[in-house]
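Reading through the structure tokens given below for one structure.
Apart from one protein chain that is not included, each protein chain of the complex appears where it belongs.
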Amino acid sequence: MYRTGIIGCGNMGTLHGKLLSKNPEVRIAGVADVDPAKAREAAALFGCTAHESVDALLASGLDLVFITVPNTKHAELALRALQRGLHVFVEKPLATGLEDAQKVGDALKKAGSRLFVGYNRRFAPVYREARRIVSGAAFKPAHVNIIQNDGDMANPPWLTDITMTGGFMYDTTVHFLDMARYLLGEIVELRALGKAFFYPIPDDFVVQLRFAGGAFGAITTCGHASWISPFERVQVVGDHASVITEELDSFRYSASLGAVIEGKDFSKLAHDDKWGYAAMHGHVFDVLKNNTPCLNGFAEGLRVVELIEACHRSAAHDGEVIRL
Amino acid sequence: MYRTGIIGCGNMGTLHGKLLSKNPEVRIAGVADVDPAKAREAAALFGCTAHESVDALLASGLDLVFITVPNTKHAELALRALQRGLHVFVEKPLATGLEDAQKVGDALKKAGSRLFVGYNRRFAPVYREARRIVSGAAFKPAHVNIIQNDGDMANPPWLTDITMTGGFMYDTTVHFLDMARYLLGEIVELRALGKAFFYPIPDDFVVQLRFAGGAFGAITTCGHASWISPFERVQVVGDHASVITEELDSFRYSASLGAVIEGKDFSKLAHDDKWGYAAMHGHVFDVLKNNTPCLNGFAEGLRVVELIEACHRSAAHDGEVIRL
Amino acid sequence: MYRTGIIGCGNMGTLHGKLLSKNPEVRIAGVADVDPAKAREAAALFGCTAHESVDALLASGLDLVFITVPNTKHAELALRALQRGLHVFVEKPLATGLEDAQKVGDALKKAGSRLFVGYNRRFAPVYREARRIVSGAAFKPAHVNIIQNDGDMANPPWLTDITMTGGFMYDTTVHFLDMARYLLGEIVELRALGKAFFYPIPDDFVVQLRFAGGAFGAITTCGHASWISPFERVQVVGDHASVITEELDSFRYSASLGAVIEGKDFSKLAHDDKWGYAAMHGHVFDVLKNNTPCLNGFAEGLRVVELIEACHRSAAHDGEVIRL
Partner (left out) sequence: MYRTGIIGCGNMGTLHGKLLSKNPEVRIAGVADVDPAKAREAAALFGCTAHESVDALLASGLDLVFITVPNTKHAELALRALQRGLHVFVEKPLATGLEDAQKVGDALKKAGSRLFVGYNRRFAPVYREARRIVSGAAFKPAHVNIIQNDGDMANPPWLTDITMTGGFMYDTTVHFLDMARYLLGEIVELRALGKAFFYPIPDDFVVQLRFAGGAFGAITTCGHASWISPFERVQVVGDHASVITEELDSFRYSASLGAVIEGKDFSKLAHDDKWGYAAMHGHVFDVLKNNTPCLNGFAEGLRVVELIEACHRSAAHDGEVIRL
């Protein structure tokens, strides 16, 4: 039985709390939020204690804590939890800067506990299927074209508050820099063009990637696309083979020149299945119980922070090519 | 009545010849081909003379000649036609090298005649519609994501014969380097990653673009995608507005955050309408009759040669950034 | 200012209540529900009184009442509201039997007030668009093919409780018997095959229609399709013209043999706009204020009751042809 706490009782905290409360191996022991009313509401929902402070929650005898607060607070809270030896699940991104990310890494080593980053898409069936194919011996990925757009960065309004999110990439593109690595392996070089087109902060990036295995990639991503599907789309091309995904709904695969195109449509799955949250929770508790390797750990969290910092640097220097 | 000749009696020569033969202002006067049998077959089809040589055809008193031969012969034949003062329609690309392209330009100035490049997609309804929206004052394009893939460069086999095509980009991507300009304006910087993955010649490129107006672009293009739609796809994102096209069939447009998505489906149009060939012919003869500006002239031909040469250079130099 | 009451505080009562509470011309005066806790919850949400009985609510000085209770109670409650001279909005169906429907009609005449049936799809943009085209002089509808399926009649469980719903057609197909008339005009003959395949009550019907104008129709409708789109689909074919809708999302129109197919995609509209609820409320209060004809009144309610009764009779008599 994992005594579990939740820091941050907004949408993501509630989503994770609901999954935790269905898990027979978990007891939600307590919650905390900067807004005490939200903490009380969540505590009522989950039948647990609403702590007045994060410290009180962390000191209440937990095994594991979920950190579901604004991005820029992730690292600091992870640090405090690790300093108490707790296991940590932190929503993406791991941190919004390299130094912070490394501090978390140092604390993690000392703590000897486990840390998980909320890369739910790694566990979503559409991307699991893509990875299964693309990482197969026959596929030989040559390039990937990734689109990830948001319709309107003003909605919700805090999306443009860089002091909360760390910027558009930390909030949104973080998923697909991770996805690029998940599908095609390590990124060893990138170049980003980026600019503030329609908001006070950069809202549009075009990134060129080079992977360790020799493949190429392009990501176009912005926060001003209006509402039109697909918001996310991945096309990986291999040796006379292609995988195309749209949203978390649709997977299509052409295996060879003569092939029938196989499709899978996940659009009618339950939300937590389609989005990978349920499988991600399954993975977290598997890893904790069996002390096995994890798919969304510190290394995956750190690398994406490095990639976003590199994108920011490249974009700020007129498209400097960055080797990583 | 334009006395018109056709050099090259393969698929493209036949396609143009059929359109010409329906045009009441045109008389197909003669054809030529390196293969005399093909020339005779075309001559029978169009009710004209099969000349034994290009020179004989060019000397036969033409107003206009269509050049529909392998890419690497375009410039030389255009040159010879211009030296006789003829109007020239040359299939894309204009040339497969800068020097050749410039020689054509010089000859064109001397001739005082008109030259057209076979950028049919500029006249295809799906791209006309896209341009109409994207170039409107409200749209404000910020970036474009372009996919153009071929399923199999071995089919037909001459696609991999660089002495005929000038390479994959000269044969295939030529259309979408032109399309990028047609939709978003001049390209002022590019960087290309490119490699020979599955063929003896480079078969895969990922190109990053910067436009004069400040917009960004990404093109992923390869010759080994297998058979899966879309082979061509364009997504332009503006100020809370998006245009998405797939193949020459589908146009979708979200005009603003609250908007219904408008669609147009051209899939059931006649081939020559959907692919823009009929409208391109209309434009050619309009320009010739009224001496008006042309949408697919020498400047458009030259610029794409410059862009492809820059892509080749960038790819050969490990992704050097090229300012144009 | 319309003093408005709501009888039935489940999902539909809440949906309508939320729309009413945004309407500056409406004051939600009170609610009632057989479950007092639900009534109190709704009253808290809408800032109004939770009445202990329907009678208490109806006696509280209302102008208008919304009836959002199980189908088999619609007529009785409408009757009681009309007997007090109130305007009535009743969710579909108007009644679950002919006698009941006629009693409502009699009471309505006496009351001199207005009655509206909750045919939201008449106001949904996808079907408004379809009607606009199909009812145009050029279209000349010849037949319609309608699909309306539910994935699982056991979910929610009361869907199979005939004492609450009146049967599958009264709960589900009611919309598309109305839609058939809305698009192609009066139905003058029908024949239904129907059976209980996988549930204790009839769960599957195939209906053949003849319209007054000479057109034909087919409806296939069931409660056991599993989860796969489209759940609703309408294809109307006219004089070398077709309209196809899928879900409340997609409208496509081919106007003639040479035509580009025009599309409209409503998938990203706000729920109450896409489903027609907001426009239906607009219509209700327009009609009340200006005493104008109404699109979803008693006549539309009655006719669909007649049609469903005819379908039930036809199906029970082995596919007897019913003239109406």
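Just so it is clear, A, B and C label the chains in written order, and each chain counts residues from 1 on its own.
Everything below uses one rule, namely that contacts are C-beta pairs under 8 Å (C-beta built on N, C-alpha and C of every residue); 3 or more make two chains touch, one makes a residue touch a chain.
Here the structure is a predicted model, which is why all the values come from computation and not from measurement.
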Missing-chain contact among C:T68, C:S113, C:S242 or C:N296 belongs to C:S242
Of the candidates A:K22, A:K264, A:K289 or A:H317, the residue in contact with the absent chain is A:K264
Cross-chain touch to the chain not pictured, restricted to C:D204, C:E232, C:D249 or C:E300, is C:D204
Out of C:V34, C:M164, C:I201 or C:A259, only one touches the absent chain, namely C:A259
Listed in rising order, the chain B residues that touch the chain left out are 227-229, 267-268
Logged for chain C, residues touching the omitted partner chain are 140, 142-145, 147, 149, 151-152, 189, 191, 193, 195, 197-198, 204-206, 208-210, 214, 216-220, 222, 224-228, 235, 237-242, 244, 252, 254-257, 259, 261, 319, 321
Note that chain A touches the absent chain at residues 125, 252, 254, 260-269
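Keep in mind that, in the parts below, only the chains that are shown with their structure count from here on.
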Superposing the Cα trace of chain A on that of its twin chain B calls for a rotation in degrees, to the nearest 5, of 180
Cα centroid separation, chain A vs chain C, in Å, comes to 43
Rounded to the nearest Å, the gap separating the Cα centres of chain A and chain B is 42
Note: chain B residues in touch with at least two other chains are 252, 254, 261
